[in-house]
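All protein chains but one are shown at their positions in the complex.
This part shows subunit A:
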Amino acid sequence: MVEPSLVLYGDLYARALALLEETLRETGARYALLIDRKGFVLAHKEALWAPKPPPLDSLATLAAGNAAATQALAKLLGEARFQELVHQGERMGLYVDEAGEHALLLLVFDENAPLGKVKLYGKRAAEALARIAGEALAHPPKLNLDTQYREEAKAILDELLGN
């Protein structure tokens, strides 16, 4: 199966953002991200009080890699999946759950957020986000990028990497 493109747009994107925001409120987590299985950020929210987030690209890439490895581990043990992943350090923690087949929910939380709440509301949010991701896959918007886009991108590459 060729990996489908998960594209959030308009109402679906607004719903995903609202869900992430609500999850932050319910759990007390710092940052909430919806990412695809390839490791790209689709939507993210941070609590108003939270400090500057870590590099989101790296966070998403590592979380997606970790989730993929965990899924492979589950299969080795004859399980279809290990659905959620929790990492807890002294101060910070990470909760990752599957938002359907093609996306993941990531919550970054600190010691003030109760793990039980993070898991409870995290799971609910992941289920709702899975439905949103499903709708996005069913109705992807058409990307109308013309040759001008390619030419502009090529010019930037020339500038960056040399002619």
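What we mean here is this: a contact is a pair of C-beta atoms (placed from the backbone, for glycine too) under 8 Å apart; a residue touches a chain by one contact, two chains touch by 3 or more; residues count from 1.
Here, contacts and distances are computed from a predicted model.
A.B. asks: For the chain omitted from this view, which of "Gliding-motility protein MglA", "Polysulfide reductase NrfD", "TolR protein" or "Chromate transporter" is its UniProt protein name?
C.D. replies: Answer from the record: the omitted chain is "Gliding-motility protein MglA".
A.B. asks: Of the residues in subunit A, which ones touch the absent chain?
C.D. replies: Touching the chain left out of view, subunit A contributes residues 1-10, 13, 36-43, 55, 57-58, 61-62, 65, 68-69, 72, 141, 143-146, 148-150, 152-154, 156-158, 160-162.
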